[in-house]
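Yeah, one chain of the complex is gone here, protein chain that is, but the others are all in their spots.
Labels run A and B following the written order; every chain starts at residue 1.
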Amino acid sequence: MSRSNKKWFSLNLSRKQNDDSGTCGCGKTSGGCGSHSNDAEMSEEEFYHAAVNASIGDEREKDGFDQVFDVKMDRRTAFRKLAASLLIGAGAVNTSCSMLSSDESKEKAQIDWEEQFKGNYKLMTDDEKKNTVDRLVRSYQLRTGKTISMSSKNAEEDVLFGYAFNISKCQGYMDCVSACVKENNQDRNSQMQYIRIHEMKDGEGLKFDEADDNYYHEVPAEGHFYLGTQCFHCDNPPCVEVCPVQATWREDDGLVVVDYDWCVGCRYCMAACPYDGRRFNWSKPEVPEEEVNHNQHYLGNRMRKKGVMEKCTFCVQRSREGKNPACVEACPTGARIFGNLLDPNSTIRWVLENKKVFRLKEDLGTEPKFWYFMD
Amino acid sequence: MKQLKVFRSLVKDSFDVVTHGTVKYHIWMGFLTFMMLVGMYCYSIQLNEGLSVTGMTDRVSWGLYISNFTFLVGVAAAAVMLVMPTYVLHDVDFKQAVLIGEGLAVAALIMCLAFVIADMGGPSVLWHMIPGLGVFNFPNSMLTWDVIVLNGYLFLNITIPFYILFRHYQGKEAKSKVYVPGAILSVFWAVGIHLVTAFLYQGLQARPFWNNALLGPRFLASAFAAGPALIILVLAIIRNFTAFKIEDKTLKKIAMVVTVAAQINLIMLISELFKEFYAPTHHSESAYYLFFGLHGKDALLPWIWTAIPLNVLATVLLTFHKLRNNPKILYFSCFILFVAIWIEKGFGLIVPGFIPGPYGKIAEYTPTGVEIGVTLGIWALGAFVFTVLAKTAIGIELGELRFKNNKN
């Protein structure tokens, strides 16, 4: 593939010497390929490098590590070498070392390499966020030949997301569960589901232990009501506190998100969540290619790998665009209400102020931003 | 430069020592190597397939690995119960025992770290946890505290005995000014690793079974019973198979420590049981599940009802001087106490914390073959490390291993 129409940035680990020794892309050292015939003009390749330099500058020297503890380059390179020798990023290292591989697989290896050693998304600058998103898009394209769109949109000013659930409206159809699975590219093998709908008996209060959260009969069942749970995006989330590497955090708009590439998979957050809000990828998540939702966000429904934590993000890829989460949109009864808590005119605010709302396990001090109410 | 030369010779000598031995010794080491290979094979399966090859699920998200980790932290901390009297109070009795104890601590800590790594979903990005390279969520996350204290403790427990052995190797006395501050620090540190590990669980408001003020102290008590109990067994074995002299007095003193700790542990167990069952609340369900089963689910019953009688029996046997002074009974009660606490602090603590789940749902946990394989492999690794350390240390202490200045 021609480099001049590359849409992403590469660090050029192995190709750098080419430029230094004055060769061209075709690999000949003499001026046989045409790009050396006219010294006055910039070759396509030189132009490419100049352009990259101008637009990205020292970006190539800076990423996650530097923002974190201002680690100098040499230490980092030293670490890379160490890591390489330990074969930690086995696949990445393997392929990037082989000089015989094709351009495409080199590019793939390059991306893998940079992805393996990138920093924590939470601490990235906007440019760095964009770069990693571009890399991921490109990597997906190289692997599957399909183009996805991935956003790295940050939290909007003056927004704090909140959710209300009407337990007298919910009929237990589980349309939300279905929509959520599709929207968020959840693993089909393990049938991962962020949302649980608990079928409870009328007149017995909230007895979760006696409720059935995996019913399969015609609904609504006589004498029962339905209550949905998912991650409540606590305002004081215990799951965030405990993460040893800050792979999960609370965004400014109140969403509690996970950086799937930074998570080490210790599952401490899962133990700390009082609401069963988290799901772990015990094996490699699989979604049939034709079912993959191509409209993605880095913090949201992009493809996960095995051994990382994930959870409901209030469909960050949708909510940050002003849309409702997939569950809200799918619910045929309007039992689910979503909106901006800071907007005094929002419907969610009206519900909080005018209905008798409650939350689950309020005594734990987690301050969930997910309220229940009745008609 | 000279130090380096001595060190090189020490490494060479100890290599010689550990590669030579009786047939029994070679069988033992061969067996451990085989187990480690089995463990590695199982781990490679786990790496390939993901943690789905273990019995863990979203419901019970920590299992055998973390159980063993928790227990071994206790074993590691116990070594220090012997450090204090030896180094600080100049109680000579413990002197031989303490090197063994610290070797045990090193082995236990290595096993701890191995268990934590085995439990990780993404071992390839473990560097995210290294302070300076990744992001270290200190002091918010108790896990980061644990990383610090465990590694610090490992460092202390390697350097102190190493210093002493290194001096002895050269035929010199170890300077107490150098190692005593370290020894004292390690005493506090041992309590620290315990409490921090307990806090790891204790600090989770989501899990009422753990969120209980007695967890930390009970950890300490049970550790100071299980750790020295293991040391007694190991010393007994060493006494049998090597020329290393360990006096009965030493064993008796350690047995005393075990006894007191086991008694305190039992009292705390009773206090806990009283709280859970006298006025049971919603939060007692985990305890109900553990001891009696809940809604017909009772996978942990055989475990805990093995552990409790063993624990009580061992404590009773140890309490009577006559029985305790009989080595056979002592070894037997130490062994059952060790097993009892392994169950209690491992399976009996970690698994029921997750059952029932946040919404009262019960999904039981049974470890799979792969998981057990990895676990056995890691235990074999620990035993291997300990054997190597102990053999070298004993060699030096017996004077068989000495730096020969004129030799080459």
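Here is the rule we use: contacts are C-beta pairs under 8 Å (C-beta built on N, C-alpha and C of every residue); 3 or more make two chains touch, one makes a residue touch a chain.
Note that contacts and distances are computed from a predicted model.
A.B. asks: So one subunit is absent here. Using its UniProt record, which name fits best from "Cytochrome C", "sn-glycerol 3-phosphate transport system ATP-binding protein", "ABC transporter permease" or "Phenylacetate-CoA oxygenase subunit PaaI"?
C.D. replies: Missing chain, UniProt protein name: "Cytochrome C".
A.B. asks: Which visible chains touch the chain that is not shown?
C.D. replies: It touches the following shown chains in the full complex: A, B.
A.B. asks: Of the listed residues A:Val257, A:Ala272 or A:Val328, which contacts the missing chain in the full complex?
C.D. replies: In the complete complex, the chain left out is touched by residue A:Val328.
A.B. asks: Kindly state which of the options B:Ile362, B:Ala380 or B:Ile394 is in contact with the chain not pictured.
C.D. replies: B:Ile362
A.B. asks: Would you mind spotting which of A:Gln193, A:Thr229 or A:Gln246 touches the chain that isn't drawn?
C.D. replies: A:Gln193
A.B. asks: Considering the whole complex rather than only what is displayed, give the residues of chain A touching the chain that is not shown.
C.D. replies: Residues 156-160, 162, 164, 166, 169, 171-175, 177-178, 181, 190-191, 193, 197, 213-220, 235-236, 318-324, 328, 331-334, 337-352, 354-355, 367, 369, 373, 375 of chain A touch the chain that is not shown.
A.B. asks: If the hidden chain were put back, which residues of chain B would touch it?
C.D. replies: These residues of chain B touch the chain that is not shown: 57-59, 139-140, 180-181, 184-185, 188, 192, 361-364.
By definition in this document, only the chains that are shown with their structure count from here on.
A.B. asks: How many angstrom between the C-alpha centroids of chain B and chain A?
C.D. replies: 38
A.B. asks: Which of the residues in chain B end up touching chain A in this complex?
C.D. replies: My answer: residues 49-52, 54, 56-58, 61-62, 116, 119-122, 124-129, 132-137, 140-144, 147, 200-201, 203-207, 285, 295, 353-354, 356-361.
A.B. asks: Under the touch definition given earlier, write down the residues of chain A that touch chain B in their complex.
C.D. replies: Chain A reaches chain B through residues 65, 68-69, 71, 79, 83, 88-90, 116, 120, 123, 190, 196, 198, 207-211, 213, 229, 238, 241-247, 261-268, 270-276, 278-284, 305-309, 364-366.
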